[in-house]
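In this view, the complex is presented without one of its protein chains, the others remaining in place.
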Amino acid sequence: MSNKPTLETIDITVFPNGVAELAFNRPNRYNSLTPQAYKDWLVAIQWAANEESVKVCVLTGRGKYYTSGQELTLPDPEEEDLAEKFAQRHLTTKTLVKEMIQFPKLLIGAINGHCIGFGTTTAALCDVVYSVPDATFATPFMKLGFCAEGCSSVLFPRIMGSSKANEMLLLGRRFSAKEMEECGFLRILPAEGFQEHVLKLAGQASEFSVEAMKVTKELVRGVDRDLLLKTNEIEMERLMERMGSADSFESISKFVEESRRKKAAKKKQGAL
Amino acid sequence: MSNKPTLETIDITVFPNGVAELAFNRPNRYNSLTPQAYKDWLVAIQWAANEESVKVCVLTGRGKYYTSGQELTLPDPEEEDLAEKFAQRHLTTKTLVKEMIQFPKLLIGAINGHCIGFGTTTAALCDVVYSVPDATFATPFMKLGFCAEGCSSVLFPRIMGSSKANEMLLLGRRFSAKEMEECGFLRILPAEGFQEHVLKLAGQASEFSVEAMKVTKELVRGVDRDLLLKTNEIEMERLMERMGSADSFESISKFVEESRRKKAAKKKQGAL
Partner (left out) sequence: MSNKPTLETIDITVFPNGVAELAFNRPNRYNSLTPQAYKDWLVAIQWAANEESVKVCVLTGRGKYYTSGQELTLPDPEEEDLAEKFAQRHLTTKTLVKEMIQFPKLLIGAINGHCIGFGTTTAALCDVVYSVPDATFATPFMKLGFCAEGCSSVLFPRIMGSSKANEMLLLGRRFSAKEMEECGFLRILPAEGFQEHVLKLAGQASEFSVEAMKVTKELVRGVDRDLLLKTNEIEMERLMERMGSADSFESISKFVEESRRKKAAKKKQGAL
């Protein structure tokens, strides 16, 4: 395992049975997705896909959040190479979704806590999703003037039914883990021993014939792969347009301002 | 809002926040769908789609029924222009389904009471569906010798799973709101304050970026639009054949006769 990457934001553990755990590891930042975090995720998933000794991959997070989603910052117009950085980040995200769609091994999402935005959409690209009981799920895309991504425009309606999918995507409603379980998105495992439980299930899967797993995963995913790859292209194009739009800039400004005010109020209250 | 249509069977209210409520408004006739009611529905939905000040559209009914579905009457062979009227009604229904498929804004179904036939099938064409707890849902197509319409042949299996979809479409089983919620078709809101609750949720959505909503709705619906449009064409062709068939005529006769007998029995009992 000499080639196991060492990453700033993701903690990789490989167990002797061939289970690799990739864990978002910035708990004090709610595992928010900075440009670096997207890059690390891409490196980690590509490594797990290609590393022969890895049979099963578990995607999880450390702390109270799985991930709080994309870190929201207002572009500083004085920053150098702004357009280039934006394009680079866009490409990283698109490639990451593509790698998730094409991941050739069993990919288990182990939702250890709250799950926002890109964390929620990409969970639908995992083969199996487990969650702790008190996690919540949200995609506040409309509030930010964004749009659906991570193939959620296609996968959410299929998994959850159109009404619940649109409540999440178009209305931005936050779902409890229980509701996500009821609509077939995941299965809840007890909070106590959650990580061990998931790793045990992953370990059982690692004993199966690697070839049989690969063939069956290909049968399940193969029928939709082209549609998902195309959906990713279209979603990402729309998202880039949205992120560059005036109404989205305004929405983010409002959001960032609100966050600042809340933080300041909290600080003040703490000081009293 | 000078161009807001005034309709015989549908009550249109537009709120300052851009939410338009279209309400079936013949409660004493259980909001049954007469030829006029189909025409009004079509006018209302086309208006809501095109009127720029409308951001979100809520479809609901007044009284104990959302809609009891198509009003069943036996064709009177002495009536003039029977074939022409039949063809006109057919075209109106087909165009209405088409407009629902292509509706460019957020469309919320607010099921205020019992929901039969075309009311149930077209609910699946709404982006989000809410229901009062004691509504029931049924598509008694087989009893009448009809067939699936409103794209239910495609949308019901996707939303509910094939077994529940076929229980409704092929066996004509009536579903409770709770069961519809469990199979992902809708979400139940409390009966008390139902209308206000839905309008509040619609109002929250009306504050989002109109463009972001449009783009995301297009991502969700766009992938299936051609299939749904084609399904509507095929279903409507089959339905026209079915409605003109001897076995359907016989089924409707039996149904109408039964209804008459029940009504008469009720009257007699009331007189005693």
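Letters A and B mark the chains in the order given here, with residues in each chain numbered from 1 onward.
Definition applied: a residue touches a chain if its C-beta (ideal position, glycine included) is under 8 Å from a C-beta of that chain, and two chains touch if they have at least 3 such contacts.
Quantities reported herein were computed from a predicted structural model and do not represent experimental measurements.
Trainee: Of the residues listed, B:N50, B:T73, B:S162 or B:S253, which one is in contact with the missing chain?
Mentor: B:S162
Trainee: Have a look at B:R29, B:K64 or B:R242 and name the one touching the chain we're not showing.
Mentor: Spelled out, the listed residue whose C-beta touches the missing chain is B:R242.
Trainee: Decide which residue listed in A:L106, A:L169, A:L199 or A:I252 touches the omitted chain of the complex.
Mentor: A:L106
Trainee: Check the options A:V43, A:L72, A:V128 or A:A191 and report the residue that touches the missing chain.
Mentor: A:V128
Trainee: Going by the touch rule given at the top, which residues of subunit B touch the chain that is not shown?
Mentor: Residues 141-148, 153-154, 156-158, 160-167, 169-172, 182-184, 227, 231, 234-235, 238, 241-242, 245, 247-248, 251 of subunit B touch the chain that is not shown.
Trainee: Residues on subunit A that touch the omitted chain in the whole complex?
Mentor: 106, 124, 126-129, 155, 158-160, 182-187, 201, 204-205, 208-209, 211-213, 215-217, 219-220, 223
The rule is simple: only the chains that are shown with their structure count from here on.
Trainee: How many angstrom lie between the centres of subunit A and subunit B, each centre taken as the mean Cα position?
Mentor: So the centroids are 37 Å from each other.
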